[in-house]
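In this view, the complex is presented without one of its protein chains, the others remaining in place.
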Amino acid sequence: MIPQERHQRHEDAGRTEPALQAVRFAERSLEGVQRVPGPGGQAFDCGDGAPVRLDREHETRPDGLAVEQHRAGATHSVLAPDVRAGEPQLVAEEIGEEQPRLDGAFVARAIDSDDQRRAQGPQRYALAGSAARRQDSTMRRREALAKLTGREQYVDDLPLDGFLWGMTVRSPTPRGRVTAVRFRKDVDWSQFVVVDHRDIPGPNVVALIEADQPVLAAGQVRHVHEPVVLVAHQSRDAVRRAVRSIDVVVAPEPPALDFRVPPAARQIQYGSDNVLKRLSIEKGEVERALAQAPVVVSGTYETGAQEHVYLETQGMIAYLEDDVLVVKGSMQCPYYVLKALQHALARDETRVRVIQTPTGGGFGGKEEFPSHIALHAALLALKAGRPVKLIYDRGEDMAATTKRHPALVRHRTGLSRDGRLLAQDIEVVIDGGAYVTLSPVVLSRAIIHAAGPYSCDHVRIRGRAMFTNAVPFGAFRGFGAPQTQFAGERHMDVIARTLAVDPVELRRINLLKDGQTTATGQVIRDGTDRLAVMERALELSHYRRKQGEHAAFSATHDALRRGMGLATFFHGAGFTGGGEVALKSRVRVAGRADGGVEVLSANIEMGQGTLTVFTELAALRLGLEPEDVTIAEADTSRVPNSGPTVASRTTMIVGGLVERAADDLRRRVGLADSARGATVKQAISRWHREHPGEPLFGEAAYEKPPGIEWDDKTYRGDAYGAFAWAAYVAEVEVDLRTCATRVIDFTAVQEVGKVLNPTLARGQVQGGVVQGIGWALMEECKWRDGAMANNQLTNYLIPTSDDVPAVRVDFLENPYPHGAGGAKGLGELPIDGPAPAIVNAIAAATGADPREIPVTPEKLMELMEIADLRLRIADSAP
Amino acid sequence: MSVHSAIRNPQSAISVTFTLNASPVTVEIDPADRLLDTLRYRLGLTGTKEGCGEGECGACTVYLDGLPVNSCLIPTYQVRDRSVETIESLDPGALEAFERCGATQCGACTPGVVMTAWWLHGHADLLRTHTIREVMAGNLCRCTGYDGIVDAVADSLAEKAGKGKEET
Partner (left out) sequence: MNVLLPASLPEALDMLARDSAAVPMAGGTDLLVHWPVRVEAHDRTYLDLSRLEELKPLTWKPDELVLGGLTTYWDVIRDNRAGREFPLLVQAARQVGAIQIQARGTWAGNIVNASPAADGVPVLMAYDATVVLESRRGREEVPLDRFYSGYKEMQRRADQLVVAIRIPRRTLSLQVFEKVGSRRAQAIAKVGLAVAHSAAGWRVVAASVAPTIRRCPALERLLESGARVWSSEDLYPAIAQDVAPIDDIRSSARYRTRVMARVLYHDLRDFWRGERRA
């Protein structure tokens, strides 16, 4: 059973007791009630809605009940074990109490199988025990009901006694020397806790790749909104006013604000040339091949920054528990936060504890930035001697935290006349902002994907990440690959138009076949039929038929134009090259006294389905029911470091560790690998009876799959254990009056190994596609001094439900032998394809030639005027 | 104990009595308190979330006199003698379609989504003039891409219609 904290309710909450849910029966699922005797058991009639108080956890008995208590949401299902279809099933759900007590309960009589689906009622799981169902249905999201009822508690929902609100005072200037920090006289500063860089016990560094970013600026500021001072007070209103009464005075120095132009001497602030990182990939002899190519097509493409807009803004709580600093909050990587806290606060791991709270979206935005907020909250808490809560307002979050790296990509491509790729020379430049953060890794993934899923013997990709005085850029779903694949896939259509070759044909000729190599020389031999992926997308989208219809459509609609666009792309899952080995990820699966198991990992749930997938993997591996599996809270004092929740690695790689740790557990209780179900449970509980008070767990550590070789110095070899492959088709409609583009149809076909949970997988694709639609059409960061000026949701637009079509999703399956359950990583792939598919569709619809995103109506109007001009000139040419 | 919005000036404090999830409630508030603040920090009903503070995202959706509204834009003093309903009042038994169709992922937008969806469920005649997507457009979601949400609403409406037919 997962430990539950008893939380005290906020003041006045007692008066709203009636507003809270009493325990209810799952009324629709009850057709009859049978009393089950238990100690002090009480009988209840069915269907009268009387509340049941569940008193204690029962062991599973043939005639008895199992109680599952969920970590979050406090919903408890009382389930009959080993039930076969048509037999007594789900009983009751208690809602509204964190600590249930099982008094007595009852078992419903069989439900008519025809009505089974409809009569299921609210359940966390598929019905217990039915073997037939376990094969052909997968688990529902484990914590869905908690989220749907608003009971899932995010960091700002947690009750907390005696805390102070923290806030951050920031630099107003992109670059300069802090000459003074002035505290205005109309505030009684003795009432506030104030922290600056001098309060940092250890090095003033946020530990990440390079030790260049301070926790709090100390003398030098390098970007607008850089944190300088922290303030805390019991009243949030008082602390807001206080922040306005502190002036950070900066003697300005000339900032570098355009990553695309070489910096002037006085703008150099990193190395000799403001280049944070250089990387290159070389294959064959690209200059010679270009010189010999019958055709060379060049193009320059740009992608803008993208703001994550996770619906839960960033936030942390910090407090001392005896001598242990506890930090809780919204995050993707508890161990990154732990490492940063240990380093800057000079505390070893026995004196720091990091706990991830349910996280309302991340998308990479909560990969590294939470370390900053954790440090800020911790510093305030340490100085105040009281708990501190630091929650970012939306405007602050948008302006001051990381965003997707803006990119500029130049292609020079040599081809034969029929469209075969002979040489690819690609230059990739990304804006890293004012600190190194993760830019070298983003650059790495960007260049590895830059040449696309195609075969070409001569490739050179040169990349650099630039320092500028912009707010530092950071991880965002895709992590460099969306940027370079936008460029690559748009360039393919530019090539197609230049050569008068069909864009589909161009892909058909060049898509990698088994036996061919990528830009880094990795031999692709996974057996995936990449042409079939593309064909499926064309088929489902009615690509050819619609193309034919669009011409007629234009004739009958003088203000509307429609077009189809295609993108074929790929995404490598897991850390690049030796990255997974370096992570040394470990997972444990503990055996519980009741015979169930607990999965302990540092990989978190942020909506992508970790809790559910890990439950399913452990349950399937050991032949247990999902309700026998609990997932431990990601608490660094309890869970091993299984690596960060990034890079589409959680299911594929860490899920694999869950499976192997389960195997290890099974062996430790003396069972053969084939043992499953009740045998396993009994062995575990027997082990506990024979070893009272001792911990029991199986462990697994990451092992590189065989045959993967990567050379970090030459940047050659097997960049990833597996690539996922995809083809997306977008249909757009452009309003010629306003040049506004609507995506009216979208098809997403991909091969991601084995699909473990169709609902979750589909949700990942649909969510990624809509983020891609936003990035392509409406998400535009407007900059002032390197900071986001349009930092509010009225001016930074993400798609609403009314802006996007239903997204048609299909999977072709080709199980990956080294991924959990045969799965490949899936989370980031879907955002690589939509933007180029959409922009290719806009080009098809209008004849315009967009080379950068977002293609806002304003930009498209300019491009169409250029296109018109060309048409008029062409028409008038003799 | 620390409170989000300690009453800054006791002389300007207001006592507000209203019906909350079918029960009467009286709270002392600062006139500057938004309904969202009162629900979350004074009354401990944290199911309603704050996503933007500007009425764009809908995460703070509650019902005021039976209509879905953004509680981040309502001064608490305006709900005196009125009826407010929050996510905590919804019947979890009514949410099966939402579980089944993948309507929630990270959950941050979800209470607001469910409030609007449930309201539409009870006012389905609106679908004569509106699409589901138009009605849900005031609830931003960054995770699902909206299909899971729209499918859940459509399914739950179809189930309701199906049941209605059976009863006649």
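Every chain is named by a letter (A and B) in the order it is written, and numbering of its residues begins at 1.
Criterion: a contact is a pair of C-beta atoms (placed from the backbone, for glycine too) under 8 Å apart; a residue touches a chain by one contact, two chains touch by 3 or more.
These figures come from a predicted structure and were not determined experimentally.
Colleague: Can you tell me which of A:Glu616, A:Asp803, A:Asp832 or A:Asp849 touches the chain that was removed from the display?
Modeller: Reading the full complex, the residue touching the unseen chain is A:Asp803.
Colleague: Using the touch definition from the top, which of A:Ile209, A:Ala678, A:Ala740 or A:Ala867 touches the missing chain?
Modeller: Counting the whole complex, the residue in contact with the absent chain is A:Ala740.
Colleague: List the residues of chain B that touch the chain left out of this view.
Modeller: Contacting residues on chain B, toward the hidden partner: 8-9, 12, 14, 30-32, 34, 37, 53-56, 58, 61, 64, 67-70, 72-75, 77-78, 80, 116, 130, 134-135, 137-140.
Colleague: Of the residues in chain A, which ones touch the absent chain?
Modeller: 236-237, 240-241, 244, 393, 395, 558-559, 736-740, 778, 782, 789-790, 792, 794-795, 797, 799-800, 802-803, 856-858, 861
Heads up, the rule we're going with is that only the chains that are shown with their structure count from here on.
Colleague: Name, in rising order, each residue of chain A that touches chain B in their complex.
Modeller: By the definition above, chain A touches chain B via 9-13, 15-16, 18-21, 24, 26-28, 75, 93, 95, 118, 120-123, 140-141, 143-154, 156-157, 159-165, 234-238, 308-313, 358-363, 393-395, 606-609, 759-760, 762-763, 765-771, 792-794, 798-804, 806-807.
Colleague: Can you list the residues on chain B that touch chain A in the complex?
Modeller: Residue list for chain B touching chain A: 1-6, 8, 20-23, 25-27, 32, 40-54, 56-57, 59, 86-93, 95-96, 98-111, 114, 131-134, 136-150, 159.
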